[in-house]
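With one protein chain removed, the remaining protein chains of the complex are shown where they sit.
Lettered A and B in written order, each chain numbered from 1.
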Amino acid sequence: MSSHSTRQFNSPLINWIEHRLPVFSFLDNSLGTNYPTPKNLSYWWNFGSLAGIVLGVMLVSGIVLAMHYTAHVDHAFDSVERIMRDVNYGWLIRYIHMNGGSMFFIAVYIHMFRGLYYGSYHAPREILWMIGVFILLAMMATAFMGYVLPWGQMSFWGATVITNLFSAIPLVGDSIVTWLWGGFSVDNPTLNRFFSLHYLMPFVIVGLVVLHIWALHVHGSNNPIGVDAKSDQDTIGFHPYYTVKDLFGLGVFFIFFAFFVFYAPNFFGEPDNYIEANPLVTPPHIVPEWYFLPFYAILRAFTADFFLYSYTPLSWIMTAKLSGVLAMFASILLLLFMPWLDGSKVRSSRFRPVYAMFFWLFLLDCLVLGVVGGKPAEGVWIYIGQATTTYYFVHLLIIVPLVSRLERPKAPPESISAAVTAKAQG
Amino acid sequence: MSDTANPADSAELDEKSRRDFLFATTTAVGAIGAALAAWPFIDQMNPAADTLALSSTEVDLEPISEGMSITVVWRGKPVFIRHRTADEIKAAQEADKAQLPDPQMDADRVQKPAWLVMVGVCTHLGCIPLGNKAGEARGDFGGWFCPCHGSHYDTSGRIRKGPAPLNLPVPEYTFLSDTRIKIG
Partner (left out) sequence: MGTNMKTLMKSAVAGFALALLATGPSTAAGNAPTPPKQHWSFSGLFGTFERSAAQRGFQVYREVCAGCHSLRQIDFRHLAGLGYNEDQIKAFAAEAEVTDGPNDDGEMFTRPGVPADGLPKPFPNEKAAAASNNGKAPPDLSLMVKARKGGADYVYGILTGYEEAPAGVTVPEGGNYNHYFPGHVIAMAPPLSDEGIEYQDGTKATVMQQAKDVVTFLSWTAEPEMEARKSMGLKVILFLIVLTGLLFRVKKAVWKDVH
């Protein structure tokens, strides 16, 4: 039998529970005054807890919406409109869920770029980082299926385009697509299973988040100077310092969120999704939700007129479509290897000016990719898309490995407390 | 006991109580916010506007001649509306004095004696009693008869014989005019 908690609290009731199920010492050690956190974390470190809270908001609003939604092609669109018009506060809960999805991706993207800039993925946090990438993939699957549920034009046609991608897989592609659809096109079987899986995936995300936080707590948070905490001088209790800072950040975030929910609820959406799905009418421009746009741009960058695709020995296995799909997945999966692509001994880009410059260029590249993804695939946008896609992979596969190994970084401070003292004086 | 307070101490105490006040206020405002935020998620489970719209039904009584009954659906349940004959009304009023399992005067069950409005669900286990359509069994008391376990209701819809414990319930209704009622 493993040893049980001998921790004593002030209240006899709490001690009684603690002796049988040590929830209180667990909370204290993970969130309380007993969990040491670097004292120099900036506001860029708020976005992890923010993402976690948005996940909670999505779960609650989603479960409540599911009480009123009907996952059948003849009723889905109308059931959502019934929620908007007849269910008490239905419009509020629907707009919270709809905009919460965008908020979730905003928080997670900022959280990821924080990790890229400060080298949070370096040892010993490689697995923490990798779990994060899997959370992103699970989020993308969840969001994709969720967008289909209102059964608008974009729901239907977005689902059609993306599920059709799997036909690019040689030999088994078509069978896989039929299997995904449950039929010969996106139809009722597809909608039904997407509802089931959309309800399931967020709980998978919760499980991944638990692993993510567990992995984090083994070595504690990274910090803006990327130097490990060495002594008590470097850390402070998570409570009350970071509980209070996170709550403040949450307040600011909720104001931002509330602005969209109440005053611009359809800013992130597409008007076409207020038209009921019509399998016989294709919208002039099929666009995914904004958070998928950079990946959509990478997908479309591979055009069939590239000479290699007509090179016969290759063409039966490698088509433009397949290249696009592989590149799209590679753009995310490559991130898993950041801890090894980046060979620098110094974590934080604060002390790696050349690397930092390339970080900003990479961020700019991702933003341009997002713009490209929203444009129709014609004219100058094709070339910009191909250039930015190429640069994305050049950054990860060539620039990061080379710069990280060739640059002579500046010397980081000796310790966190030294940095904090220096900042207070300077 | 010094009566000259140390200025540094009192400033510190002042600051501490200001901090406590700040923490208390913030917690209180936060708790109020949480309660206000929780309400929509609770209220959404209450009947929605389209459900409420069907919570009352208006019925035109003109086509129901004396001795006829109709069944309408109200809130998902059948409601019997009977245009009672003079004999039926007399029998119902006389039975006021009888031994009733669920004592109730006929006058307390109707607004106008000619019109009997009640929910047609047997108070035993929920079957729909027979007697509203011509030719159906009406039981020993000339009213309604529930075939599931043999409950007999009289011309006022009161339970007279059988396992049902209560009279057929009379819903809330109003006469909008002599020939139109609103149920619910």
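Here, a contact is a pair of C-beta atoms (placed from the backbone, for glycine too) under 8 Å apart; a residue touches a chain by one contact, two chains touch by 3 or more.
What you are looking at is a predicted structure, and each value in this text was computed from that prediction instead of being measured.
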{"item": "Contact residue for the chain not shown (choose from A:A356, A:I382 or A:L397)", "value": "A:A356"}
{"item": "Candidates A:F9, A:W179, A:F259 or A:Y383 - the one touching the absent chain", "value": "A:F259"}
{"item": "Contact residue for the chain not shown (choose from B:E12, B:D43, B:E58 or B:D178)", "value": "B:E58"}
{"item": "Among A:F248, A:F306 or A:Y383, residue touching the chain not depicted", "value": "A:F248"}
{"item": "Options A:D28, A:E270 or A:D342, residue touching the unrepresented chain", "value": "A:E270"}
{"item": "Absent-chain interface as seen on chain B, which is shown", "value": "19, 22-23, 25-26, 29-30, 33, 36, 49-50, 53-54, 58"}
{"item": "Absent chain, residues of chain A that touch it", "value": "39, 78, 81, 84-85, 91-92, 95, 236, 240-241, 244-245, 247-248, 251-252, 254-255, 258-259, 261-263, 265-272, 274-276, 284-285, 287, 290, 293, 353-354, 356-357, 360-361, 363-364, 367-368, 370-371, 374-376, 424"}
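Here is the rule we go by: only the chains that are shown with their structure count from here on.
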{"item": "Residues of chain B touching chain A in the complex", "value": "30, 40-41, 43-46, 48-51"}
{"item": "Chain B-touching residues of chain A, taken from the complex the two chains share", "value": "60-61, 64, 67-68, 82, 85-90, 92-93, 247"}
